[in-house]
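Got a structure for you, written out below as structure tokens; questions coming shortly.
As you look at this complex, bear in mind that one protein chain is not there, while each of the others sits in place.
Entry: chain A
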């Protein structure tokens, strides 16, 4: 049932830079831009070649060649006619592609609201009426083969949502709602990170999209809704600590009294592939490190350090959160 991800660290897979994600699309929206990118790249190399040849002839060419490059006629041909033709063709291509990529949203697509926060992402799966049916953070699960509409918003400053293998980027602007379509054609894990400078640890604001086969996706979401959490004694102590240490002031865990909204929702934190907004793999060790001193990992983030907590408390908290799948 689990999505087909490699045994390597999920983070490394999602965020790896080679092949360049812009040239390695995983869906139609990114794919058509990849085609455009190749066309543009070839155009650039050809035009640069023309200019270099002209310059070479001007400097080292025979008398006749230099006479051809050196005149108002050459300026007209090379500087006006040639670029106008190339640019017009490109413009027609670019505009028609823009039009098709911004075609009106049908309205029956799966919808998710993603809200940019300093410096993480709030994720809410929406029903037909726009109500949140499930809340998560820093990770988005989608079914393959169909478009998913993202409602991009911000609760503080401007952020920009960018998962290059699925789509171009779109800003999240306070007071506005931007709609973006993404689609993955095959299962996989696709990374991205905030692309609009948002102060502080903007550099460490990552995001992961996980695409599942439709039946796997449905099963996973259903499992999330129905799963009952069995806590080990250590995890149960962690649950108590979670309430006592003040974690619940900022974090929500569905089905428990913890109802804070300032920080990421932790209902499914145990199943996430990453911690700290896409910057650490999620395991016991990183969880302990993050709770104990997230400021050392991601300076300036809004979570205070808990260096006062003894090791066993951190262990217990981590065990509890690990169980929240």
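Note that in this section a contact is a pair of C-beta atoms (placed from the backbone, for glycine too) under 8 Å apart; a residue touches a chain by one contact, two chains touch by 3 or more; residues count from 1.
Basically, contacts and distances are computed from a predicted model.
This figure omits one chain of the complex; the name its UniProt record holds, of "Urea ABC transporter permease subunit UrtC", "Cytochrome ubiquinol oxidase subunit I", "Nitrate reductase subunit gamma" or "Spermidine/putrescine-binding periplasmic protein", is "Cytochrome ubiquinol oxidase subunit I".
The chain omitted from view is touched by exactly one of A:75, A:105, A:219 or A:249, namely A:75.
Set against the missing chain, the residues A:58, A:110, A:229 or A:254 yield one that touches it, A:58.
Against the chain not displayed here, chain A makes contact via residues 9, 11-12, 15-18, 20-23, 30, 32-33, 36-37, 40-41, 43-44, 47-48, 51-52, 54-55, 57-59, 61, 66-67, 69-72, 74-75, 77-80, 82-84, 87, 90-91, 93-95, 97-99, 101-102, 118, 156-158, 160, 162, 164, 167-171, 173-176, 178-179, 191-204, 206, 279, 299-300.
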